[in-house]
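Complex shown without one protein chain; remaining protein chains in place.
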Amino acid sequence: MSWRDAGPPAALVVIFVVFAALSSQFRSIDNVQNIMDAAAVLAVVTCGITFVLMMGSIDLSAAGVMGASALTVSLLVANNRNDNDLGILAIGVAVLVGAGFGCVSGLALVFLKVPSFMATLGVSAVGLGVATLMFAGVQPNISDAMLKSWAIERFLGFSHLTWIAAACLVVGWLIQRYTRLGRYAFAIGGAEEVLTLSGVRVQPYKIAVFTLAGAFYGLGGVMVTSQLGAGLVQAGDGYDFSAITAAVVGGTLLTGGRGGVLHSAVGVLLVVVLTNGLVQVGVSPYWQGGVQGLIVVAAVAAAVIPQRRRNQVVK
Amino acid sequence: MSVHVDQEPTTSVPVPVPALEVRGLVKHYPGVKALDGVDLVVRQHEVLGLAGENGAGKSTLLKALVGLVRPDAGEIYVRGEPVKLRSVVEAANHGIGMVFQEQSLVPNLTAAENIVLGSEGIAVRRGLYRWNAMRRLAQEQLDKIGSSIDPLARTDTLSFADRQMVEIAKVLRIEERSQHPPVIILDEPTSVLESKEIETLFEQIRRLREFASVVFVSHRLDEVLDVCDRVTVLRGGQSVGEVATAGAVPGELHRMMIGSSGSDDHYHGNAAAPVLAEQPRLSVRGLSGKSFRDVDLDVAAGEIVAIVGVHGSGREDVCRALFGAEPTTAGEILMDGKKLELPGTRAACAAGIGYVPAERKTEGMVGPMSVAENMTLTKQKARCSGPLVAPKKQATLVDSWISRLSIRTPGRDTAIQRLSGGNQQKVVLARWLVGGDIKLLLLDHPTRGLDIGARSEVYRLMRELAGSGVATVLLADSLEEAIGMADRILVMNDGRVAAEVACPNGGKPSPLDLVKEMV
Partner (left out) sequence: MSTPVTTKPAAAPATVKGGPGPAQRLTSYMPLIALAVLLAALTIADPEFLTQRSLTAASRTAAPLIVLAAGATLVVLCGGIDLSIAALASVSTVFLALWLPELGALATPAVILVAAAIGALQGVAHVLLRIPSFIVTLGGMSIFSAVALVVSDAGTVRVVDDSTIAWLDLYVGGYVPMSLTVAVIVVVLISVVLKVTPLHSWISATGYSESAARLAGTPVDLVKIGAFCVSGACAGLAAVMLVSRQFSGSPTMADNLLLPAVAAIVVGGTAITGGHGSVWRSLAGALVVTLLRVGLPIVGVPSAYEQILYGAIIVAAVALTLDRSKVLIIK
């Protein structure tokens, strides 16, 4: 086991112990539950983005996709804007909407050969636009009992959202370990040209990975809607960047081929514990994004150092 | 020993149909004819060696055989049937597979996954992995070649030799696709192996012969003779002969690879004898880096020193280190007696060092930029007055070099990528000359991919420059080029200078003298 695999869990333990020592508030049961609840949505989004990062691509579309799926679900379950009451079906539709957006990113990458960071930046804007259209100036408040209960009701001390996130991680791990899609995503990040040389057509898998990631973002949007009790265009604000941070901090390489869902889960806890802990010890919550910015740059730099060469091209 | 050159078969005994046959294969690249009517016969259950110098067409031929290159003309027959190979998969379906020189394994997958990659069969059902089945499949393949690797080990944790075994096991999967004995191509499989590993590999190859045909390619002629039944020699994109290996010696093979003619052009000798002052222009002592150790090298003003060595000898990295493009761990570089620090390429340029990279299209020139811009990219001062670009000064300068080097271009503002290879290379060379301060030129395969006319122009230019006092380090494209051009030759082997051979006019060494030290 390399330091890269052992590092993030060790860092998580250290950070947890340090904050627990600094703040009695931090080590309370309530706060631990808070941390887990706060980690739930991020975990689901990160789970999706991990597959994209494993391929060596990047996905900046989470914010837009989540906005669109949040509005979709809030307008399809019982709400104050229309008479829809599709219940669980609405959640399925919202996840499909997310998958659709992901599929568009994948298609743009594969067929138009637009680099993924540009394609997903564009898709994110489209998602936000679609969300704004559905929002139409009036906030849809949800009254669907089941969806609302996700964020409120607890099972074994944790909210349903947390359990959903845990289930997503398990599913993500199974996909990564036991499906051709997951293993090929891993392999594409390792040596895409070898796959082609071995007669594997990688394009369908790339599209499928982006679609899968989109589905996870879609579910993330649904979960945010459950937390907020309403569908907001900004439902996914900041999650795109937080998810990249979490995945990278967990040990997934931006160049692809390394890391995975479990790494990302550790990364999510690291990010959430860090931001929660800083707030508990009195740092302004406004710094949250700044801290993430710093650690993502530091984590990428640390990952790059062992493989630096002179004359290397970095874009 | 028996040497048959272009001999018609005279036997009347019915010969079994060859496993693979190539007739008159032609492949053009812009400016070069990589294959010029190659013929090749691979019989069933034999190990056929393929020998030839760099640029003889070996790699193009191999790529054509596995569908990576589409020939312009000629035929490929598999067991007597004409086939069109458009992709690796089609080649595999016809039973042809290749172990690539740069290994073609996915480093972060398990050995088992790599072995079944692209033809998973029962190991993956409806997109779901069945790890046990995969392990069994991979184990079967590994058993065939008697390897004891753990199929579930991650590939990047295996030794180089073990990875080669995985490659062979992977290639043998093509048996599943075609009912006939496969043809396995091994491209330079020994270049990075230790001698013990090579012995193991050879055992594998002999075992393969039981159920397959093997095409074996190597720079090391002793190996070729050791493991092959027959050797086909390529030169200039054509097959020039065939040697039965029993009793043959490397010298015979090498003579065929080089040929007797064609080298006279190089042997003109340098215009003036190098100025051997008491102090060499470049003096390198104990230079060490990632792939080379303890290199000593002296080059006098006006001298051309060639460094020769096989793939992996470290000579390319030495060359780049002298230009500050590759880090060094120890040793010093002296220019005219003064110590040089080369933290990067800028320092080298400022010290009057020029470098012509082997990869002209990606490293030598900036394709979409104009001839003028490419020519003045380094020595900006030559086209500026003060901090500003002086268009007239630039025009005069560039035009004068275009005519001095006879660069054929519609104009100085033409994008360099629209010129032919030889003219592109002249622009890249001119880049180091326009400043008028060049002291040392590092030429990394300066004639790679050029046709004969362009080559001889580059040779002439090199001699002119040497005559005017420029010190030159040459990594030649072929041994004959090194011998023809150089005043002195350094032979590198496994990162060290193995020998230094004087190479004066009238006393040139033979390629075989050099080959002895190279391997």
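Each chain carries a letter (A and B) given by its place in the written order, and its residues are counted from 1.
The definition used in the following text is that a residue touches a chain if its C-beta (ideal position, glycine included) is under 8 Å from a C-beta of that chain, and two chains touch if they have at least 3 such contacts.
Computed from a prediction, not measured in an experiment: that's the story for all the values here.
Trainee: For the chain left off this view, which of B:93, B:456 or B:510 is in contact with it?
Mentor: In the full complex, the listed residue that touches the missing chain is B:456.
Trainee: In the full complex, which of B:26, B:161 or B:369 touches the chain missing from this view?
Mentor: Of the candidates B:26, B:161 or B:369, B:369 is in touch with the missing chain.
Trainee: Of B:161, B:384 or B:512, which residue touches the hidden chain?
Mentor: Spelled out, the listed residue whose C-beta touches the missing chain is B:384.
Trainee: Considering the whole complex rather than only what is displayed, give the residues of chain A touching the chain that is not shown.
Mentor: 55-58, 60, 64, 108-109, 112-119, 121-130, 132-133, 135, 192-193, 238, 241, 244, 254, 256, 284, 286-294, 296-297, 300-301, 304, 308, 311-315
Trainee: Using the touch rule from the top, list residues of chain B that touch the missing partner.
Mentor: Answer for chain B: residues 30-31, 323, 325, 344-346, 348-350, 355, 357, 362-369, 373, 376-378, 380, 383-384, 387-389, 404-406, 408-410, 414, 417-420, 422-423, 426, 431, 433, 436-438, 451, 453-454, 456-457, 460-461, 464-465, 467-470 touch the chain left out.
We adopt the following convention: only the chains that are shown with their structure count from here on.
Trainee: Hey, how far is the Cα centre of chain A from the one of chain B, in Å?
Mentor: The mean C-alpha positions of chain A and chain B differ by 45 Å.
Trainee: In the complex, go through chain B and note every residue touching chain A.
Mentor: Listed in rising order, the residues of chain B that touch chain A are 87-89, 92, 100, 104-109, 113, 117-120, 124, 127-129, 131, 170, 320, 325-327, 344.
Trainee: Please output the residues of chain A touching chain B within their complex, sorted ascending.
Mentor: So the residues of chain A in touch with chain B come to 177-181, 183, 186-187, 189-191, 194-195, 197-200, 257-258, 310-311.
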